[in-house]
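Can you keep this structure in mind? I'll have questions shortly.
All protein chains but one are shown at their positions in the complex.
Right, chain A next:
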Amino acid sequence: MFTKMTMSEVFAPLKEPLIMGTAIGILVGVIAVVAGLTYFKLWGWLYTNYVKTVDHKKIGVMYIFVALLMLFKGGVEALLMRAQTAVPDNKLLNSEHYNEIFSTHGVLMIIFVAMPFLFGLFNVVIPLQIGARDVAFPRLNALSFWLFAMGAVLINVSFIIGGSPNAGWTSYFPLAGIEFNPGVNNNYYAWSLQISGLGTLMTGINFVTTIVKMRAPGMTWMKVPMFTWSSFIANIIIVFAFPVLTVALVMMTMDRQFGTKFFATEDGGMDMLWANIFWVWGHPEVYIVILPAFGVFSEVISTFARKNLFGYGSMVASMIIISLLSFLVWAHHFYTMGQNVAVNGVFSITTMLIAVPTGVKIFNWLLTMRHGRITFTTPMLYALGFIPIFTIGGVTGVMLAMASADYQYHNTLFLVAHFHYVLIPGTVFGVLAGYHFWWSKIFGFQLKDSIGKVGFWLIAIGFNVTFFPMFILGLDGYARRMYTYSAETGYGTLNMISFIGALVLALGFLALCYNIYYSVRHREELKVTGDPWDGRSLEWATHSPVPEYNFAVIPKISRLDEFWFAKKEGRDLQAGEIKDIHMPNDSAAPFWQSVVMGLASFFFVFNEIGIAIILGIVTLLFMAYRSFEIDNGRHIHVEEIEETERKLKETERQLRGDR
C-alpha cells in the first residue's frame, strides 16, 4: 500500500532548469542569512526574542513577515503564469510546471498570505483595541504561529523535493486522487494545509476567547471597535468552518495514502463529495479573509474622514447575517456539476442574499465620508480605492450567482477576474491599509507616506490592467488554467495587456519593500507619538512602540471611541495607580513541538509511516509535558513599569516639542 519513492524520483523536479535556478537561489539566500546571523552574533537574540516569544505583538510581526515572504513567492508565480500566457504557443513553462504553479499560487495566496497577514493584524491590534495585556492563551498563540509556519515551509519545500500540488488550489477529485496523481504532490497539499489549518483553528479559539473575556472594563458589545467586531465574527466562522477542512483533508489523506475510497469513482465512493465538503469550508473561508479587511476599512475611513462610523449597529448586524449566510451558499461553486434546478435555485437565492448586507456596509462607508474632512494618507487611499474596485467584483459576483448564466461563465477567466476583483481590493488592500495604518504602533516610526502612495497607485493601476482584460477574455471563452493557446484564437493582445499589468503590480510590490528599507533608514525623522493619525480607538491611547505590558493602567470605557472623546475632554485614559503586572512566561516548547509536527508531516508525505509515527509520539510527549508543567507566569514590578513609562513619556514630549 505504501509506495516509496527512489531518491532520483524525489529530486526529479530539479531537472527543470527554472526550479534548479530557484533552488540554488534559495540555497544562496539561506547561506547568506545564516552567515549574517552568525557574523553579527544574532542567533541568541533571535532565539530569545522571537523563537521563544509568546508576546502577541512579536507574533503578529512574525506573521506579517512570513506573509510578505509568501506574497513575494506567490507574486513570482503569478508573474510566471502571466508571462507564459502573454504570447500564443509560449514555451516558457511546460504544462506540468504550469499546473504546479497555478495550484501553489492559489494555496499560497489564500492560506499563506491572506490568512497570516490578517492574523498578524489580529495579533498586533486586537489586544490593544480592547485594552488587554495579551491574548487569552499566549502559549497557544505561539504554537498556532509555528504550526502555520511549518505548513508554509512544507508547501515551499514541495517545489524542490518530490513535486508540488498540481490539481489546482481546490484539488478536486478524481484528478487529485492516487489513481490520476500517483506522486507525492497532493500529499503535500493535504499535510501542509492540515498543520497550518490546525494552527488557524487554535487562533480562532484563542481570539474568540480573548474578545469575549478580556475586554476592558465597561466595554460592552456595542462599544467594541469595528475591527475587533469584524475579526470576532471572522474567528467565529473559523471555529465553525476549519474543522470541516480538517476532516476533508483527513479523508483525502486516507484516500491517497491508506487505500480508502471516500472520493473514488468506484466502490461506493463519490468524487464530487470532495468538491462539496471543500466548499462547505471554502465559502466561509472567503468571508474569513474579507470581514477583518472590512473592519480595517471601517477604522481607516472613520479616522481619516474624522467622523464616527455611520451605522455602527447596522455594520454589526450585517456581519452577523453574513456569518450565517456564508454557510448557506457553498453549492454555487459547482452549479454545473449536474444537480437539478431546485438545488441551483436555492443556492442562487442564498448567494444573491449576501449582496444585501455587503451593500449595507458599502453605503455605511460612503455615508461615513459624507461631510467628513478627508485626509488622503496611504491607508485612506487603499480604503478609497477599495470601494469602487470591490463593487465591480461584487456586481460580477451577482452575475455569477445566477445559476443559468453561470453555465457560460463557469471555469473561464471571467471567474478568475471576479475573485481577484473581490480578494485584491477586499483583502489585499485591507491588509495593506492596516499595515500602513498600524506600523508605527510596533516600531515607533511611520512608513514614508509618499512612497506608500506611489505603491498604492502602482498596485491599483497594475491590478486593473492585469485583471480587467480577463473579464473580456472569459466572456470570449478563455478557460482558466489553460497553459497555452494558439494565435488563431485571438487571445494574444488581451493576455499581453494583462502581463504588462502584472509587471506594474510587481513594481508596486517593490515600492512596498523599498518603503520598508527607506523608512528604517530614516526612522529618526519618521518617529511619531503614540497617536500619529489622531485616532479614535484604544490602541492609540498607549505609546509607540507599545511596551511589553501594553497599558500601564487598563483604561475604563464608557462609550464607543472613548479615546477620541477623552482627547476632546482632556482626560488621561491611563490615569490611576500603577500595580504589578502579571505576564506569561516565554517558552521554546511551541517552536520545537511545531518543528516535530512539521517533520512528522514531511515523512507522512513520503509514506515513511514508521518515522512519522515516532515523531507523532514525540508530539504527544510535548503535550504531556505541557499538562504537567507548572508555569505561573511572572510579574513586571511597579518600579520597572514606572521607569519604562517615564522614558516613553519623555520621548513623546520631545516629539511633540519637535514638531
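Criterion: a residue touches a chain if its C-beta (ideal position, glycine included) is under 8 Å from a C-beta of that chain, and two chains touch if they have at least 3 such contacts; residues count from 1.
Just so it is clear, contacts and distances are computed from a predicted model.
Enquirer: I notice the complex is incomplete. Of the names "Xanthine dehydrogenase molybdopterin binding subunit", "protein-glutamate methylesterase", "Multiple sugar transport system permease protein" or "Quinol oxidase subunit 4", which is the UniProt protein name for the chain that's not shown?
Expert: The UniProt record for the chain left out of view names it "Quinol oxidase subunit 4".
Enquirer: Tell me which residue among A:Leu309, A:Ala331 or A:Ile641 touches the hidden chain in the full complex.
Expert: From the options A:Leu309, A:Ala331 or A:Ile641, the contact with the absent chain belongs to A:Ala331.
Enquirer: For the chain not shown, which residue from A:Val346, A:Met482, A:Val553 or A:Val595 touches it across the whole complex?
Expert: Hidden-chain contact among the options goes to A:Val346.
Enquirer: Return the single residue from A:Thr170, A:Asn276 or A:Thr619 that touches the missing chain.
Expert: A:Asn276
Enquirer: For chain A, enumerate the residues touching the unshown chain of the complex.
Expert: With respect to the unshown chain, the touching residues of chain A are 212, 240, 244, 270, 272-273, 276-277, 280, 324, 327-328, 330-331, 338-340, 342-343, 346-347.
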